[in-house]
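Then we have subunit A:
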Amino acid sequence: MHTTLDRLRLLLIAAVAAVALVGAGCGSDDDGGGGAAALADESAAAELTQEFSTRPTEITQSKPIESEIPSGKNITFISCGVEACAVQGPILKEAASKLGWNVTEVGTDGSPEKVQGAFDAAIRDGADAVIVNAADKDVLAKQLNDAKAAGVEFATCCSVGEQGSDFLFNIATPEQNAPIGEMLAAKVIEDSGGDANSVYVNVSAFAILAAVGETFNQKYAELCPDCETDTLEIPLTALGKDVPDRIVSYLRSHPDVNYVVLSEAGSTTPGLTAAIRAAGLADKVKIVGQGGNEAVYQEVKQGTILAVVPSALYSYDYGMVDALARKFAGAPVEETPPEFWLMTQENAPESLDGPAFPIVEDYEAQWSELWGK
Partner candidate 1 sequence: MTASSQGGAVVTRPTETAPPPAGRPPFSRRLAAGLAFDKIGAVYVWIAIIIVFSIWVPETFPTIDTAKQILNSNAITGLAALAITIPLAARVFDLSFAYVMTLTGVAVAKFVIGGMPLGLAVLVGAGIGIGIGLINAFVVVFAKIDSFIGTLATGSLILALITMITNDTPISDVALTGGFADIGQTDINGITLPVIYFALAALVIWYLLEHTATGRRLYATGFNPDASRLAGVRVDKLRFVSLVISGGIAGATGIVLASTLGSGSPTAGTPYLLPAFAAVFLGATQLKNGRFNAGGTIIAVLLLGTGTTGLALAAAPTWSQSMFVGIVLIAALAVTGLQRRTAVASRGSGVHGGGVSGTDQPGVSTSTNLADED
Partner candidate 2 sequence: MSESGAPTGVVAAPQRGPNGFALRVSGLSKTFGATRALQDVSIDVRPGEIHALVGQNGSGKSTLIKALAGYHHPDAGAAELDGEPFDIGVEVPDGLRFVHQDLGLVLELSAQDNLALHGGFAKGFGGRVLWREQEQTTHELLRRFDVDIDIHQPLAAATPVERTVVAIAAALQGWHGGSGLLVLDEPTAVLPHDEVERLFAVVHEVRKAGTAVLYVSHRMDEIFEIADRVTILRGGRLVATKDVAQLDPRALAGLMVGEDVDPDYRAPVAAKPDAPIVLETRSIAGKWLRGIDLRVYEGEILGIAGLAGAGVLELPYVITGHAPRGDRVTGELRLPKESDEWRDVGDLKDVNIPLVPSDRQREGVIFEFAVSENLSLSILGRFGRRGKLAHRQEERAVEEWTRRLEIKTETPGSLISTLSGGNQQKVVVARCLATEPDILVLCEPTAGVDIGTRVAIYDLIARLSREGLTVIVSSSDEGDLLAMCTRIVVLRNGTVAQELDGDGLTQQALVSAIEGGD
């Protein structure tokens, strides 16, 4: 259909192309290799990817705690019920036991009333500190106030809120998570040889990942201005139900896309690789993502998922315990980002026991050293 608008567009493109060709001919002395490949900064991408793929060997916290850390503290961990929360319970317990602390895990279904109720109960029962992951500071406003008044400390991870004013300690904040986007962008550009066309699958309900999408797009455009990218929104209600179908439908209606970037791999991968394979797209499309669980890590080892930035659950939990220790010991509490690592088939660890694994292999020794235990 040739509407006036279409004609205008054609004209504009022709003009730009003409200018570009002229500019190219006059200007740089680059080799005139095909279109996008010439403009991509492949070397930068490769360098970044190399850097990110190196497994961190040091935990992000480096300051030892000088003063005495009191023992016998009681921490209540209010679990949100989904796998990501359930996995953290044992890690918190492990960390706390080093300090001679006790962690009580309270299970909830994640609904506001239940979390509020558990929080109230914890304060009543005389907990020294409360940990709630992915906390909504508005929903818990009253409880946070009560906690402050009662002298109960609060630490969290993966929440939207200011450390210092809203929370004592928050790790994996939106800002801290931003580098993940860069890592994913770098990997995609590097792997594609500068010829990438990607779709960023976003679950907007996960607010803390918003920054990831932004940095992804920024780095992506920086490393490869001509590479295309688009966003596919997935509503929260589709999780567990028809995510694979939506992604496959997108891929079929956008046949040039060759990379799928998952903002949250754990919730969006079930059934995904099978559906892509059944649709005959397995050879055409590669998958990268953030987060993940045991199933995702398995797929990375198999090669059906290209790369993943795993959630650094060990650094979240040890970081939270560490912050509480500092607070109880009278030391200052600072922001500490988690570790990030771009895991691929090549550098994936041999044994991946359990749903979470520590990014830094000898984390225990390092934390113990900081704590003097």
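Basis for inclusion: all candidates are chains of the complex that A comes from, given by their letters.
FYI, a contact is a pair of C-beta atoms (placed from the backbone, for glycine too) under 8 Å apart; a residue touches a chain by one contact, two chains touch by 3 or more; residues count from 1.
Remember, predicted model here, so these are calculated numbers, not experimental data.
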In-complex contact of subunit A, chosen from 1 or 2: 1
Touching residues (chain side subunit A, partner candidate 1) in the complex: 81-83, 85-87, 233-235, 237-238, 240-242, 244-246, 248-250, 252-253, 270-271, 273-275, 277-280, 293-295, 298-299, 301-302, 355
